[in-house]
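Attaching a single structure in structure tokens format; questions to follow.
The other protein chains are all here in position, but one chain of the complex has been omitted.
Moving on to subunit A:
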Amino acid sequence: MDVTSNMTGNVWKIVVSNGDKVTAGQEVAILESMKMEIPISAEVYGEVEEIIVNEGDFVNDGDVILKLK
């Protein structure tokens, strides 16, 4: 299950690490876009398998931020 960006922006902070268990609705990353902090949440329960982006990366709407298993 992928957690994706919901808007164009920069990755400001990744707030979870590989192996972390996350619940549905939990914040996993914060983007910076339009001078606002944009929290990105997991939609389902899962374990962080792989973080795809680095802090500072540009992401488009729909880009994968991290993968859950």
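Going forward, a contact is a pair of C-beta atoms (placed from the backbone, for glycine too) under 8 Å apart; a residue touches a chain by one contact, two chains touch by 3 or more; residues count from 1.
The definition used in the following text is that contacts and distances are computed from a predicted model.
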item: Listed names "Propanediol/glycerol family dehydratase medium subunit", "Carboxylase YngE", "Tripartite tricarboxylate transporter TctB family protein" or "NADH-quinone oxidoreductase subunit J", with the criterion being the UniProt name of the chain not displayed; value: "Carboxylase YngE"
item: Where the missing chain touches subunit A, by residue; value: 6-8, 33-39, 60-61
